[in-house]
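The structure that follows is given in the form of structure tokens.
Left out: one protein chain. Kept in place: all the others.
This part shows subunit A:
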Amino acid sequence: MQVLRYLGKRALTYLVMIFLTTSAGYFLAVSSLKPALLEQEKIPRPSPEQVANSFRLLGLDPNLNPWERYIQWLGGILTRWDWGRSPNGAYVNAEFADRVMISTRLFIASIILTLIIGVALGVYSAARQYKFQDRAITSYSYLVHILPAPIAYFLVQLGAIGINDAVGERLFFVTGISTPGIEPGWPAFVDLVAHYAVPTFAMTVFGWAGYQIAQRQYLLDNVNADFVRTARAKGLTRNQAITRHALRVSFIPVAQSIAFTIPAIFTGGFFAEAIFAWPGVGLWSIDAIGKQDVNVATAMLAYGSVIFAIGAILADFATTLVDPRVRVQ
């Protein structure tokens, strides 16, 4: 019960934060993005009055000052949960749901795989500190650190194309979600796997490094702690002592770091969606910013903040579950 009250309090704090970051983001976007300038490039070129008129109907009146537009926009959200419209007339709310679904489908598998593989390899390499396996695994993780995500994904893409060429037929799709017009059942499933394989592989292989290094470090810090030495003195083998006593404690900081990697996955997602051409949240926001779309950019900022807050609260919750020493007051 106390845990719930504590989590509720945290959620309230995060709500205030989300409100502040989103408002700041709105002001930044509204003062730097000018969709009216793009309209000038249309043929036939509309008159400034026509542009202003059509934007006013969309609730994007360029003649109002930022504060007035902010009040109008905030009013729409608070009274009707309406996040506004794009310069081309589309509703943000309607498109948002589709895009989030696509992104979630793309990331969920690799998020889970990354976490499991990273923590497992971290434990494995810590248990074999300075042996060959440890050196190989850990230096791979450090190598990944100096490789920017989009370039790593691109190299995986090149590799997949290479495999396709070598086999002589198209095993993997390197871009897109699915082939249009495929018949349901078994062929649709094969098609799905062929589209999923490359992005999921790329994001997993280049994603676990952070978890692996953190888990290895924390476990090694704990292996020499008094309670582990006591366990060994009782007659447990080194591996038993690690799995029964050191592992649980060393997982706590890793659980906390998950919260801070969630926004990183989100930003990594921008690159993944851009490289693999999945029209998810990330690609949408980059496109929208190119089209000077204030409302979509702000909605994405809010979405990012919400994802972060959920991650942080989950991390708190996980800590209270794992750590016997944490008592919430």
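Please note the rule applied: contacts are C-beta pairs under 8 Å (C-beta built on N, C-alpha and C of every residue); 3 or more make two chains touch, one makes a residue touch a chain; residues count from 1.
Heads up, the rule we're going with is that contacts and distances are computed from a predicted model.
Novice: Since a chain is absent, check the UniProt entry for it and pick the matching name: "RNA polymerase subunit sigma-24", "Phenylacetate-CoA oxygenase", "Oligopeptide transport system permease protein OppC" or "proton-translocating NAD(P)(+) transhydrogenase".
Specialist: The chain we cannot see is, by its UniProt record, "Oligopeptide transport system permease protein OppC".
Novice: Would you indicate which residue among A:V3, A:L28, A:L74 or A:I117 is in contact with the undisplayed chain?
Specialist: A:L28
Novice: For a quick check of understanding: of A:I112, A:L158 or A:L321, which residue touches the chain that isn't displayed?
Specialist: A:L158
Novice: Out of A:L64, A:I77 or A:A274, which residue would touch the omitted chain in the full complex?
Specialist: Only one of A:L64, A:I77 or A:A274 touches the chain omitted from view, namely A:A274.
Novice: What is the set of subunit A residues that contact the non-displayed chain in the whole complex?
Specialist: 13, 17-18, 20-21, 24-25, 28-29, 31-34, 37-38, 142, 145-151, 154, 158, 260, 263, 266-267, 270-271, 274-275, 285-286, 289-290, 292, 297, 300-301, 304-305, 308-309
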